[in-house]
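Please read through the structure below; I'll follow up with questions.
A single protein chain has been omitted from the complex, and every remaining protein chain is retained in its original position.
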Amino acid sequence: MDAIRFTWMFAIPLLSSPAIYLAGRLGIHNPNQKGRPNLVRILALLAVIATWVPYIAAVRTFLSGERLEFAVESIWLRADAISLLLALMVLSLGTLVVIFSWSYMADEVGEEKFYAMLLAMMGLMIGLGCASDLFNLWVWFEGMAVSSYLLVAFYREQPASLEAGVKYLVQSATGSVLVLMGIALVLANSGSLDLAALHQNGARWASDHRLVSLAAAGLFIIGFGVKAALVPLHTWLPDAHSQAPSGIRAMLSGVVIEAGLIAMLRALSAIMHPLDWRIILLSFGALNMVFGNLVALRQTILKRMLAYSSLSHIGYILLGIGVSLFAGGEAAAQGAMFHLFTHMLMKGLAFLAAGALIYALYLQNGSHHALLVSDLAGTAQKYPMVALSLSIAVLGLGGLPPLAGFMSKWQIFVGGFSTQNGWIIALMVFMALNSVLSLGYYAPLVNLMYRKTPSDAILAGKPLPSTITLPLIFLAMAVVVLGLAPGLMDWLTAPAAKALLGLFGN
Amino acid sequence: MAGTLSVLLIGLPWLGALLVWLSGDARPKILHILAVGTSVSAGLLSLILLAFAGSQPAVNFKFGGWFGDFTLVADGLGATLAAVACVVGSLAVIYSVDYMQGEAQLRRYYAFILLFIGAMTGLVLSGNLFFTFFFWEITALCSYALISYYNDDPKAVSGGMKALIITQVGGVGLLAGALAAFSNLGSFQIADLLKGATSIPAGLLAFIAYGFLLAAAAKSAQFPFHTWLPDAMEAPTPVSALIHAATMVNAGVYLLARFYPAFAQVPGWTLAVTLVGMLSALTAGLMALTATDLKRALAYSTVSQLGYMVYAIGVGGVFASQFHLLNHAVFKALLFLSAGAVIHSVGTRDMRKMGGLGSKMPFIRNVFIIGALALAGVPIFNGFWSKEFILEAGLKQGPVWAFGFMLFGAGLTAFYTIRMTWLVFYGQPREQLHVHDSGLAMKISTGLLATGALTTWLLAGPLSGLMSGSLPYHAIEPISTINLVMDVLTGAGTWLALIILLVGAGLWVVVQRSPNPIPQAHWFTELMGTFHEELVSSSFGFEWLNQQVVAAVKKSAAVLQKTQTGELNWNILGIIIALLAVLVMLFWGV
Amino acid sequence: MESYLYLILGLAAIVCAYRAMISTRLLSSILYLACVSAMVSVILYLLGAQQVAVIELSVGAGLVTVLMVYALSVVGDDARDLLSVIPKPLAILIVVLSAFFVAIMVFPLVEPPLDVTSFSLTVVLWQQRVLDVWIQIALIFSGVLGVLGLLSEREATPISHTERFADQIVGTSHEEVHS
Partner (left out) sequence: MNISPLNVVLLVIIGLLAVGIYGLLITRNLIKIVLVLQILVKSAMLALVLAGKVGNNLGLGQSLAATVIVADTVVAVVGLALAVQVRRRFGTLDVADISTLRG
């Protein structure tokens, strides 16, 4: 295959983004817009579907053992298994979000901006996965951030959305400045920015300038950590996740924070030996887990609860990665990669299901009221499909079989116990207890939805269009199928695990 | 053949669950037919499976990844328990046709019962620790969903949560044990663990052994996790009979029995098991003594009887424990189902409001008494033989003090059983209750179970033969039914136990002779009342402990929640503090 | 000698930055920011980065200042002296500690060996790192769309939410009148 072809994965969304915007702007002057299908949505859907073509081609090439890499002058773009995993996550969730938003965003002003930004964000995230130059990584990362600012503050007439947008912007801008400082330190001491070259010379220059490389690592951890929502840096997340439009919430929680994590791993892989920072990774993991779960227990707003649960899931993933770096265990690495994917499915499903309810109960009635947990009472009476899929999502997040989350957590556990290290095992037991604790807020949700007396909000709810239920059905089925046959993802998670361990030279 | 049957035993109920869920709530008749059809056919197949039991994996399917091979082993232990689950399950489903008539959201009920039956079979047949855990968690999920079935009732909701959290905390023990075993053996196969136990380092083996004990104690509601089972009685009665008396709570006993050969050498493990069993038998017996809620009284007695089984394993009587497990499943299901018939008829669970119901529901009274006699351990009924067999084992191989306490427990059992029966069926009616006789489906299932309570002890011979033949690591001696009967009848423990039992029964007669035993003032009721309030209602203080744990978690959550100030400057401070912390950690090379 | 020059310029930049931060009037803050930008430009120039110095001077001191003044003219100068939410000693302590740790970890820089041929900005930016530029276009597009999305005023103001904050808006304008 022509080496350049895989770059269409991000080129198509990026190029379609302005096209969608222009189509939307021109469409506004069309007086007959009401009766006709909206050009913007169709274009957006076509663009995401078109993106699958280069993606599948890239996967086929990858599986045939060929390397996917391409140089634009001196900057390389390399798609390894991790990039492909991230791209798969972005694409699957992105496609479903576009379908979901078909009706959901139909009445919003600035719909064309929504789709244009969504597509741009998707393209930038897929590109972020392929970046293999430290500064280029930052540019992708910053682009992703800029494209998500508007999406978070999309309901700009809502004061709370603006507030969330402000926090999100300032905190991620602070993080990105710290990343730049780190890049400057790396550049000053090594004279190179190519991740692979840095990794090869890493041992030498890291020992020559040990403290500097550590300082750069610290700056990377914190800088990218803001986006990846490590615990003391997470404060923007609950606000942004609860205020953005539902589809974006799913993207933020399902892919954006994971993209931050992957960017962090890539940057760190270039400059330091994992031994130096695995403890930091594990402590952030433990902190994220316990903080996310405990605070989620007290939430009364569904979206905030789900946002905090994202924190704890990032914690599980961090533990998986930390353990794999600790002992070079492939099981934990694969578990972490698998959990990235299953978390995307489950959290995407949970946020979309919550969004469906918001649409039916509030948006359709012209209100932007927050969906309270107590509003869920009796959902199954009127929206059986939504109730079932939200139940599947949260039970999967809680790690109950036969759902996908159980399987990915199990893989992380296998990795942890295989180290036969007392501390790691204690940490794994702690993770298992946390998982039990998380049932303390997931299980009542399910219970509430199957109550016989519906809440007032449910009674006033409007029917749901099929474009909203379709993504739910699809994701719910994926969660169940992966729970019964977790091996279906091995083709990608196993190479991704190898790539992760390869990044750190283990 | 065994392979096909094993797969069908899991698949058939699950298929039923799926179909039930898909057919919706609109036509309850279809739901009844589907549920009864799939569960009864699973029950029949499970009986056929007994004929094909063997120690080799009946199914071996490469599952891949980090999960090991999916194996199903229909050996004596697994096949027997699978049969118990499927047969009692089908009877409970038949019973539900009457009991759940006209309930809303019936499909949720049937779907979870069928899901449970399949998962329980999978749990006992699985030859792979991962899948044991997999099914273990599904049973917990089903138990939660069914306890909270009446989810408009806050008591049912909190009872379900409690059961879920406690059994899941126990499940962490199973998870940790299974993974620790894997980390050493590189295999999830149970057979490999039993075979390779001696090669595992002592410390690790002890970790696994105690992890499994934790899991078993939580699942079987044993001391100190016994607090969840009484609260689980908010479930519909067939669920209590099936899940919280006959099957799921046995999973803990099953786990201990399954791995007994591997862990018997771990220092202190058998003693710990003995102690857990003994303490559960005693504390639950004492709690049953004063309970006023019929279902809670039965739940306490379940904990107590499970304590006997755990005790039996602790003293090395694996077969005795499984024999009692079988008998207990039959007579306790019988007791629950007939109690359910009473409750369904009179509309209350409070025994103080019942009384004199025997003349109005003669059939139910008769079968209940059969169950009660079996529970009390009166000769001829199945509970007698197995309990005495356990006591024999305890006298021969266990510590004498434990045996003494268990004897005392036998007396307690007799006492509370008679009290329960009397309060419900005899004496003067204490309140005007509208009573109607039970339906046909109820009579069929209780009648079948009553026959079982009279006869299952005859299966002792075949059962021991099956187990000794298919459990290569357990060293179970085959014993014919006649020999078992002779053993029991000539054992010293039996006669001691019978004397204690008579004392217990006699004590009840003395108590109830006095003019007005219940509920007005009487020295005994007063004493019991105080005892009940001070200790029993709090499960000997463990209820308090549970609440403390919950309160501590809530407190820390509230404190952490305060850190989310929502003010941008504080958020930035969080980032900078994290930066400082990371730099410091890196600087000092942590 | 060169050191002193950098030191004076740097100190000037830092002082300006500090003044920009503590100044109670937004307009003077913005002007101080322009000064910082100018100082940084000079430093850049002295370092040999002439092209970037020019860009910084035009964009940092010019464009950003204009934008800020424009924004200020839209929102109005908020002259209230706002007390910090975080206790100042705590803030100072944390900042000093972090700066201290960063300093001892990165200090001193290893001096470069003799100069070797270095490509000019044009070559590097437009040839070697042209990918950065391409992505930058996407980034700028996102930014423009973001501003458009946030500022375009086509929709009718939703009533339910303005009501809630109407009193606040009134309250602030009163304060403005007082000051």
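By written order: A, B and C. Residues from 1 in each chain.
Going forward, a residue touches a chain if its C-beta (ideal position, glycine included) is under 8 Å from a C-beta of that chain, and two chains touch if they have at least 3 such contacts.
Just so you know, these numbers come straight off a predicted model, no measurement behind them.
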*Thinking of the complex as a whole, which visible chains are touched by the chain that is not shown?*
A, B, C
_Contact residue for the chain not shown (choose from A:23, A:58 or A:150)_ = A:150
*asked:* Given that one chain is not shown, which residue among A:19, A:71 or A:166 touches it?
replied: A:166
*Taking the full complex into account, what residues of chain A touch the chain not shown?*
135, 139, 142-143, 145-146, 149-150, 153, 156-160, 162-166, 169-170, 173-174, 176-177, 180-181, 183-193, 238-239, 242-243, 295, 298-299
*For chain C, which residues touch the unseen chain?*
2-3, 5-7, 9-11, 13-14, 17-18, 20-21, 26, 29-30, 33, 36-37, 40, 43-44, 47-49, 51-52, 55-56, 59-60, 63-64, 67-68, 71-72, 74-76, 78, 80, 82, 84-86, 88, 91-92, 94-96, 98-99, 102-103, 106-113, 115-116, 118-121, 123-125, 128-129, 132-133, 136, 139-140, 142-143, 146-147, 150-151, 161-162, 165, 168-173
*Extract the touching residues of chain B with respect to the undisplayed chain.*
561-562, 564-569, 572-573, 576
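We adopt the following convention: only the chains that are shown with their structure count from here on.
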*asked:* Of all the chains shown, whose C-alpha centre falls nearest the centre of every protein C-alpha atom combined?
replied: A
_Centroid distance [mean C-alpha coordinates] between chain B and chain A, Å_ = 42
*asked:* On a C-alpha centroid basis, what's the spacing between chain B and chain C, in Å?
replied: 67
*Indicate the whole-number Å distance between the mean C-alpha point of chain A and the mean C-alpha point of chain C.*
30
*Could you say which residues in chain B touch two or more other chains, in rising order?*
570, 577, 579, 583, 587
_Residues of chain C touching at least two other chains_ = 101-102, 104-105
_Considering only the defined contacts, which chain B positions touch chain C in the complex?_
567, 569-570, 573, 576-577, 579-580, 583-584, 587
*chain B touches which residues of chain A in the complex?*
166-167, 170-171, 174-175, 178, 211, 214-215, 217-219, 221-222, 225-226, 230-233, 235-236, 238-239, 276-277, 279-280, 291, 294-295, 297-298, 331, 334-335, 380, 395, 400-402, 406-407, 410-411, 413-420, 425, 428-429, 432-433, 436-437, 439-440, 443-444, 446-448, 450-453, 486-487, 490
_Looking at the complex, which residues from chain C come into contact with chain B?_
84-86, 90-91, 94-95, 97-98, 101-102, 104-105
